[in-house]
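Note that this is a trimmed complex: some chains were dropped, and none of the rest were shifted.
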Amino acid sequence: MKVAILQMEGTNCEEESFIAFRDSGFEPEYVHINLLKPGDLEKYNVLFIPGGFSAGDYVRAGAIFAARLKAKIWKDLKNFVDEGKIVMGVCNGFQVLIELGLLPAVDGISDEPQAALMVNDSNKFECRWTYLRRENDTIFTSKVPEVITLPVAHAEGKFVAPNKILEKIEEQKQVVFRYVKPDGSKADYPWNPNGSMNDIAAITNPQGNVLGIMPHPERAFFWYQHPDWTRKKREKGDGSLIFKSLIKYS
Amino acid sequence: MKYEKISDKVYRVKMRDASDDELKKISDEMGLALNLEEMKRIKEYFSNLGRDPTDVEIHAIAQAWSEHCSYKSSKPILRKYIFGIESPHTIVVMQDDAGVVEFDENHAYVFKIESHNHPSAVEPYGGAATGVGGIIRDVLNMGAKPIALVDPLFFAPPDYPYKKLRQGIKHPRYLLKGVVSGIRDYGNRVGIPTVAGITYFDEGYVNNILVNAGCLGIVKKDKIVRSRVTKPDVLLVMVGGRTGRDGIHGVNFASKVLSEKSEEEREAVQLGNPILKEPLIHLILEANEMGIIHGMKDLGGGGLGSVVGEMCYSGGVGAEVHLDKVLLKERDMAPWEIWVSESQERMLLAIEEENLEKLKNLCDKWDVEISVIGKSIMEKNLRIYWQGRKILDLPLNFLTGGVEYNRPYKIQKIEKMQEIPPEPKYREIFLNLLSSINIASKEWIIRQYDHEVQGKTVIKPLQGEIGFETHGDAAVIKPLHDSWRGIAITTVANPQIARIDPYVGSLYTMDEAVRNLVAVGAKPHALSDCLNFGNPEKEEIMGEFVESSRGLGEAGRFLEIPFVSGNVSFYNEAFRMNIPPTVVLMAVGIIEDMRKAITTDLKKEGNPVYLVGETREEMGGSDYYRMIGVRSTYVPRVDLSETKRRSEELLKAMKSGLILSCHDVSHGGLAVTLAEMAIGGNIGAEIDLRSMGVMRDDFKLFSESPTRWVCEVQRGKEGEFEKIVNATKIGYVGGNSLRVRDGERWLFNVHLNILRSRWKNGLKDYLG
Amino acid sequence: MLKAKIIVRYKEGVDDPEGKTIKHALNLLGFEDVEDVKVAKYYEIKLSKGDENEVEEIIRKLLVNPVIHDYEVRVERI
């Protein structure tokens, strides 16, 4: 299982991501967008877009990264997805996937964005841990229990979409994780850290091979990355279960 | 005519026959910030040479002799007290841009803290951002990967009345928001976690805020790069951002008193570009891994001017530089401007010619610009060329040798006095303290910083049950994937005590550094100091500096913790008001096994709670006295042998796994410590102060006596714990409130929800 | 030479958290009669050749997300 971890100026979660993939049994490689050419993606099974601030998140989070990918390898990307290969974007990566139209893609890949991850309701960058409830069965969550904790760290993570699109997302069971309170009940701020519609934290495309997730599973890969490990014993980090699910699937 | 044009944008300055008044005028006109004595020395030097200097030469000298670059006022004092504390672990101490200390057999950590006060006062967002950018480069310089940032900040209170602000001074709330945004946007974008800091409010900073920034990195021992060139014919290569007019005279600016006119000093202000820095970090680390960097130094204060000279001088060679080769942001810059520009995001690499191609390839990949600007030469001279013509030729020992002053100082006598207030209403005064701005939660700031990027922050700045976190004492980083060894980081300062007695203030601050590190289970290992003071030309200010340094040196030596890097910021004065003496420490500890690390949040019902250390009636500088407006000059007495003994005891008990939570006692005293522990654990405690002996209850609760911690001990292990640690049992964990009494007398009983909401909103209410 | 001035703002009905924060801050500062604050981004782009179509393309490809943004554009020849 070869994973391409995309890099660009400002992506800054690639090392944690690399370790998470490697320790889960994948073969990850860094691929810098400056060196990326059409055809390069063919040899990979997974395309991963890590978190960070690509191009400073200037204009809008993820916008420049998405525009550059589109200009360089749009056809390859569409083929990659259509072939059923796996695409995963975390945080900034999720923003890129939305901007590209690879998510939510309710009626297939769209040329214009169908949703947005906009400025948090608090108007602030928020670095905090959240509780997430697994919503639907996907290849990314087969080993994930009902409620897990993962950290968020973003200023633009509020998921918004026009009502019709939102309805379709729900209908097609595209929601993977929702923010909840510790007891699993409906979240309010700060449990929903950004004001996302329907408390959406992660979605897939209807086919289920493209995942976008705001919280960072790669930052909760080991037990000692959890903030409450001095209170609560764990064997491994909750985030590792997402990577484990994926390797099992493949 | 004092200036004679000798080539395109280069002038000769007729200095040899200038009168004293003319010398002063030249200094002013050229913006040199040199005093008459210094100008005379330059005049004499060139008179002996038998020629007049070029403007480039004078600017180069002024730059090298600025307070910021030469430490001319502080060096003699630093040498006397702070330098040279022995430790078996140090590798590079007070030589290059950051200190290097052994981490384990194969690795070293690199760190430093520095001020960026004046630029931040004038433009908080850009000033703070470039402060972070600069300190990152200082660590990167040594070949290290930056893995943590800290940001001690000092402002006037957020409710300071607008009407009282002087012309040109910005409101503390505007400054605070700007500074925090600047640090956030820079640090988050480059992907380095900001894990600790200070947010301190006092009217003394109204005209002159302080913004200090520290960075820590990790490097393999055999990949440490020095800031020196040790042989001739090594290429000098600039990589990163271009050179522009921005930041010209930044170091002179930092060595000057702020005034109404400071608003106009725009050239000294920059925004910084994290998106240039981020690939630059990758590039440098990859080049270093390939082993092609001979020497390296970042272009910070003083620009090319201070870097080329210092790098070659310390390696025993000279340099030849062609200024036409420097890539510029704007055309028609004069050579002197290029030489002193402090544009951000630039590094100077010394590379052997055979490696140039490899470096160029890396630059292509990361989309970073590169230019060869000169090379090292045998002769220990600096020579600068412009359009083929030599425009500077000076021996390096003259240029970088610099000046030094033994400035006169006066040590203030301290009148002993202590007022005793009537006994307070305990519940009310306790909650007011808990929500006062210097004690209340700093969550509003901490969460805007990505304190977890890189995934190595294993003890976070906010600790406890998710969603209910409290303040921690230090953060712990686990820098290596395959080792449990951790680095604890904390920052401390106590201007409140230092303003009464700067010597004791330093001792107290050192004690607090130790307290914070020990509280997480780390052994104190090394320090970086940032000394922020007023105008050193005033004898009382110089006296504060001497006394503070004396305290630091004495404590460092006794505790065997070396200062490995540091920074002095003088001239923090505006409108004749000097800041309180502000010694800021970035302290680093080592924890052999991070799995044994300890947090501040209470863990479990039924566990006993202990107080370690002695509480005394010394209320000078306490938050309690300050809040109720009562005066005392009895500042807390620090006994360094107690600091040492008690921390060793605690560390031993922690190693044995007896301690479940621990928090040092600092601002607000025992009461605030207990409240913070309860908040994070989301569980209460019942406390009886009787075992602390006979003393008024407000002193027991709010005294800030040093060398104290509160510990939650594993139930049933009391005996074992008491055998190792000399401590007093004061109560038990449990319930949903904090209940405090002294024997039969109940002082307060406050529900967790009230504790939390008062503590959480104290500062947030001002910031929105 | 062309100079395009572009304002990108939130669509009617989309919350503007920054505007809200500023309004709140202004009210706190004593400007109690501030009723509403809206924040938008303003770009000035200079093109050496190009035309209105190119400007539109830039906007569509990079500057706006049509789910949340409206925009105004004015192009001047200079």
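Letters are used for the chains, namely A, B and C, taken in the order the chains are written, and counting of residues starts over at 1 for each.
Simple rule for what comes next: a contact is a pair of C-beta atoms (placed from the backbone, for glycine too) under 8 Å apart; a residue touches a chain by one contact, two chains touch by 3 or more.
The structure presented is a predicted model; accordingly, all values stated were derived computationally and were not measured.
Expressed with the labels used for the displayed chains, the entire complex holds A x1, B x1, C x2.
By our rule, only the chains that are shown with their structure count from here on.
If you draw each protein chain as a dot and join the dots that touch, every dot ends up joined to every other dot.
Here the CA centre of subunit A is 36 Å from the CA centre of subunit B. Between the Cα centres of subunit B and subunit C there is a gap of 39 Å. Our note on geometry: subunit A versus subunit C, Cα centroid distance of 28 Å, whole angstroms.
Listed for subunit C are residues 21, each touching two or more other chains.
Those residues of subunit A in touch with two or more other chains do not exist in this structure.
Of all the residues in subunit B, the ones that touch subunit C in their complex are 768. Considering their complex, residues 184, 188-191, 274-276, 278-279, 364-367, 446-455, 457-458, 460, 462-467, 469, 478, 481, 594-595, 597-599, 601, 603, 660-661, 681 of subunit B touch subunit A. Taken together, the subunit A residues at the contact with subunit B in this complex read 9-10, 12-13, 15-16, 19, 32, 34-35, 51-53, 55-58, 124-129, 131, 149, 151, 153, 182, 190-191, 216, 218-219, 221, 224-225, 227-231.
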